[in-house]
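The complex appears here minus one protein chain, its other protein chains still in place.
Showing subunit A:
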Amino acid sequence: MIAEFGLAALWLAAALALLQLFGAFAGVRGGSADLVAVVRPAAVVQAALTGLAFLMLIWVFARTDLSVLLVASNSHSEKPLIFKISGAWSNHEGSMLMWVVIMAVSGGLIALIERRLPEKTMLATLGAQAFVSLGFYAFLLFSSNPFERLSPVPVEGAGLNPLLQDTAAAVHPPGLYLGYVGLSVAFSFVVGALLTRNVTPDFARVMRPWVLGAWIFLTLGITAGSYWAYYELGWGGWWFWDPVENASLMPWLAATALLHSASVLAARDALRTWTVMLGVVAFSMSMIGTFLVRSGILTSVHAFAVDPERGNFILALLAIYIGGALALFAARASTIAEGERFALMSREGALVVNNVALSAILGIVLLGTLYPLLTEAFGVRVSVGPPYFNPVSASFFLPMLLVLIAGPLLRWRRDSFARVQRSVVLAVSVGLVVLFGVGVLAGLGILPLLGMALAAAVAVAAFAPLRGRSLRRLPLPVWGMVIAHFGIAVSLFGVACDSALTVEKLAAAKAGDTIAVGPWQVTLDSIEPVAGPNWTAIEGRMTARYDGGEGRELAPQARSFWAPPQETTESALLTRWNGQLYAVLGKEAADGRWQVRLWWKPFVTWIWFGGILIALGGLLSLLGRVTGDLRLRERRRLIAQRHGEAVS
């Protein structure tokens, strides 16, 4: 009954989306007011209905209602409640329902609060939003129904992949989905602006919070996903250039570029065509990401269902939306008047470099990700990995950071280098000191060395915009920029240190043996069996001493889950401010010794701290923009009120 209720809510929401599309269409064509009046309420009620459907799905998962196919194939009665609930979206159908919910809620929010754009543009935007949603409703209802019943009812469910029974794995998909969907809202604004020929700074201001929000969630989702892969897979790496990881990185790159170009459009009314183009590209990347991950074209922990029908469905949606948007862009691009001009040496000029470099990196990642699929069509199988991605993308990323040193200091429109010279020289000298200091001390690879030097220079430069300004009166968005740029430096430092300074030790040990790895002495004390709620494990009890200091305990496990039957390695981590000790317990050798793999990874945690700082910067900026908008709205309301009183 609960499942049917959820399904009915979904159908109703889809019908409302259709109504919203018709109403918006009528509105843009100047049609009947009755039909137009329905658009905003339709969007709001849709949000409520899809939310209800999602709650119903969580309910059947929490109760482990095995008569629902999705529950039977993905859940199990003996599983911690938290993972039963997160199991609702750790599968294909549930995650697509989550996508639709987030989309409907965003649509409802715009319909409810956004009043700054001309009504026609707003209607066109809501119409575009309804059009995109309809595709996903169709996908959900016709090929991925999460509420499908199963008869006869099985005695027990198949369980959730143990790799996904994890807190980071429960947080990572919603983060990415919020990001993807946020970009779909930006896309709707772009389509609305193009349709009604209204590409203005106001359009950029209205779109910006959505891009910022999407970008914050993408940043967090990628950071969580990377940390999950790092400790859960037990390979000691934090980024594998796996197509699935690239699928989340590409929308992030596009959103980062869009964020910066939207700022130019909002502040200076320049880069109009380019911003519109980026809006289309950013959503295309979300769709391509979804296609790569969900079509089963790739084999991975994310490819829940290898089902060509679904892949074709998403491919068709992708072709309709992106093809349509590009056609609209081609038809309307010539009608977008040229924006304000600017000198090369200006804030705009630096942001153009940022955009070009980000687009180049995006292209490089996209080519590298799709290349194996292309060659496979010709019968040649290849894999593209770090030897391609690292140097090729770094050749654009590192120059971009050089511009990042000076860019935020430049004034809009026109500036001279002499004005910012002092700060830039300071930052560059710090970078050079690190370059030669570290270069002389240790023979490191060229990329890590450049990374460390640039990280130092960018860290110093990130705070340069604060010089000579009153910190208490500094607007929040400036704080956001400073912190996000500093986060880039922190992350880069972690990446460079991890790749250059990591020490690895692989050994077969018996109880009592001590292994040295970097500054650590690790003693294997004993091997014990342990049990958890739905698993048993062999645990290696170890004591680790840093530089002969106090012993700290460390207990990596080899776990066996029984539903579904699967073995996983649980790595153990010891965190210090300057790095992490990473331990994995392997197999028992024939002579009774145990394989132990240890890594000392200096400053590796800075990678994720940097990611969090970047997201925090985005959050501050978003808060600043939203409170600014609210204050403006309040002021306008007061003026209107006073005006009204004066008239009466």
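Of note:
Here, a contact is a pair of C-beta atoms (placed from the backbone, for glycine too) under 8 Å apart; a residue touches a chain by one contact, two chains touch by 3 or more; residues count from 1.
Note that contacts and distances are computed from a predicted model.
According to UniProt, the chain absent from the figure is "Cytochrome c-type biogenesis protein CcmE", selected among "Cytochrome c-type biogenesis protein CcmE", "Carbon-monoxide dehydrogenase large subunit", "Branched-chain amino acid ABC transporter permease" or "FMN reductase".
Shown as candidates are A:388, A:463 or A:609; the residue that touches the absent chain is A:388. Only one residue in the set A:62, A:345 or A:555 touches the chain that does not appear here, and it is A:345.
Considering the full assembly, A:359 is the residue among A:20, A:95, A:359 or A:580 that touches the omitted chain. Of the options A:33, A:380, A:440 or A:471, the residue whose C-beta touches the omitted chain is A:380. Contacts to the hidden chain, counted on subunit A, fall at residues 234-235, 299, 306, 341-345, 349, 352-353, 356-357, 359-361, 363-364, 367-368, 371-372, 375, 380-385, 387-388, 391-392, 395-396, 416, 506-508, 558, 566-569, 584, 586-587, 589-591, 593, 595, 597.
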